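Note that this complex is displayed minus one protein chain, with the remaining chains in position.
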Amino acid sequence: MSKSILKKDKVAEALSALGKVSVVYAPVKNKRGLVEYKELGKDASTADVRLDGKPDTPPKAILFPQTELLLTYKKEDGEFVVTPAKPDDREKVIFGVKPCDAIGISLMDKVFLGGKFTDSYYKARREKVTIFTIACDGPLDSYCFCPSTGGRPAATDGSDVMMYDVGDSYFVDGITDKGKKALEALKGQLGKPTAEQEKRKEEIVKRSESAEGFTRKISDEAIAKMDTSFDSKYWDDVARRCLSCGACTYYCPTCHCFDINDEKGGERVRTWDSCQFAIFTMHTSGHNPRAIRGQKLRNRYYHKFKYSKDNIGRYLCVGCGRCIALCPASLDITKAINEVK
Amino acid sequence: MMSAKNDYLPQMAEITSITQETTGERAVKTFRIAFKDKSAKMDWKAGQTCMVSVFGKGESMFAISSSPTKGHIEFSVQRMGRVTERLHQMQVGDELGIRGPYGNGFPVEQWKGKNIYFIAGGVGMAPVRAVMNYVVDQKEDYGELHLLYGARSSRDLSYKAEIDALEQGGAIDVRRTIDVAEPGWLQIDNANPDSTKFDPSTRKFTGFVATIVTAMKCNPENALAVICGPPIMIKTCIGSLAKLGWKDEQIYTTLENKMKCGIGKCGRCNIGGVYVCVDGPVFTYAQVKKMLPDQ
Partner (left out) sequence: MSDLSDEKIREEAKKALREKGLKCVIGWNAEGTPTFASTAEEIDKLAFNKSSVNNLVPYLTYEIRSQRGKTRDGKDKVVVPVGIVVRGCDSKALLLLLNEKILARSEVFIIGVPCTGVVDPHAGGALFRKCVKCAMRNPVVFDVLASDKVQEDEKDYSEVEAIERMSQEERWALWEEILADCIRCHACKRSCPVCYCDECLLDPTDVAVKMDTSAEEKAYRPRWVERSVNVPENLVYHLARLPHLVGRCVDCGECERVCPRRLPLRLLTAKLEKDVKDIFDYEAAKEEGQKPLIAMSCMEDDNGFIM
């Protein structure tokens, strides 16, 4: 059922209909005013869903939880019994995703599913996830800069179903087979689009292509300059006010670094980690190749804009701007790169 | 081949022998393991690594220090921290988890017909031992073999019996060097390696590894060098070889970094855009020169 219309006043009903065949995550405002993805029917109801604006957290944690049990080990009759954990592989729909975050998921896919090895935990979850993206019409706030990273406000990469705000309704388009299949559950809520609605959708797509309205940009020249500024003292100057708190990495849609530890109770646990934390790269010997804040910050920016381009052909940054909005020290990746010396 | 499905799940193994290579605060022990499941097998290339699980303490990545031609898996462990301290307390029969092999290994096929200089410092001898034994076991395919092995003192040299046997067997021309003079170990001036005249049959020296590289005049003609050891040793040895006319592509080394996943996902072991766990640990110096190192 491609190319249909979902009236805004039927969204709650649609979410319930999806909820009959899938677990549904959607953006919900929490007690402290942060909009984040919550499991409907468990931590939130369809009435709490907020589809306007950019969620404060990306949907990253649904595919890559902050704390994840990998395996358990215990001694039985003098021998170790090691049991792998079973990842949460329920059918899931993530609803109300923004194009930047959808691209973020497709990049996480490249990291966890690509290369020589496949992360079986991520894969088990990913295969069962369907992404419903609501396109933006221009920047959502002053932090957005997706066009500078190769994205667009109505980009479709990583999405299974695209939705476009055409007034009192969403124009709905099943992009992938997975998306088309998911839409079958909404037969009762979807309608036929009018010519006017289709036209509005096309206009959104057109405006998106031309990247209208984005004041925050990173220039290609500046990014290219990074090729020769690795050894510059500039990075120490930029990082001077960094607190190494890791908030940027935790809220980034594509930051994927993690730690693995054997914790009490016989559990081997994977947890989010941050290249900004003090001992991230420290060898057991005490030698730390990235001990200084400038080196850590430089590593993060280069990972997002240079190493990833060399390795997977695309910037790892999606231009959501959350790291800029969140940084307690007012660090700004766009400004830092634009002014690179 | 190891379980292809879950790359974080180790295969259970038990320690079948432990050899104390050196003693002291930073002692080295070599562990040989056998998989508990007798049908389990792991095929590896010299230079590859494996992630060893000490349940309750964590995991640590080690170079597999035995050649695949020997048919058993060995790794050498220096006592350093949480996982290695526990390993050093373990006995034959104790259980470990093993996952691997990881990394690219040495491109031994490309080395056929060449003379090889194996240059190792300290625990760097572990990966060198694997590839050196491999090459020795296929001796007809390779040219002249040399080993230069350096450590702080003669007590810190590992694999003593094995290297003595290789030397006596005539397969490899072995030279050893230590930092602080001991009787019978010829002192070479580190500041001026060419100043000391010595009998070419001398095999025991006192001097930095790079110093001996210069003094023994490693010949770049149809040759390659494998250098493993502390970063400063690698750097100075490459400097010495360059002065002797060696090209960057002729020099191989292994790099190391802190690792957790070992499979290129956790983002920790990168040097620039290169992940040491999956893209390395073996690199030519030409490749190393192109990297963006932090330190």
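Residue numbering begins at 1 within each chain, and the chains themselves are lettered A and B in the order written.
Simple rule for what comes next: a residue touches a chain if its C-beta (ideal position, glycine included) is under 8 Å from a C-beta of that chain, and two chains touch if they have at least 3 such contacts.
Not measured: the values here are computed from a predicted model.
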item: Which displayed chains the unshown chain touches; value: A, B
item: Residue among A:84, A:114, A:138 or A:246 touching the omitted chain; value: A:246
item: Absent-chain contact - pick from A:16, A:284 or A:338; value: A:284
item: Residues in subunit B touching the chain absent from view; value: 25-26, 79-82, 84-86
item: Absent chain, residues of subunit A that touch it; value: 30-34, 66-67, 237, 240-241, 243-247, 250-251, 259, 261, 263-264, 269, 271-274, 277-280, 282, 284-287, 326, 328-330
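The working rule: only the chains that are shown with their structure count from here on.
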item: Residue numbers on subunit A that touch subunit B, as the complex places them; value: 70-71, 73, 79-80, 82, 84, 111-112, 115-121, 230, 256-262, 266, 268, 270, 273, 275, 280-285, 289-290, 295, 299, 302-303, 306-308, 310-311
item: Contacting residues of subunit B [partner subunit A, same complex]; value: 5-10, 12, 55-60, 80-84, 95, 97, 256-258, 260-261, 263-268, 270-273, 278, 292-295
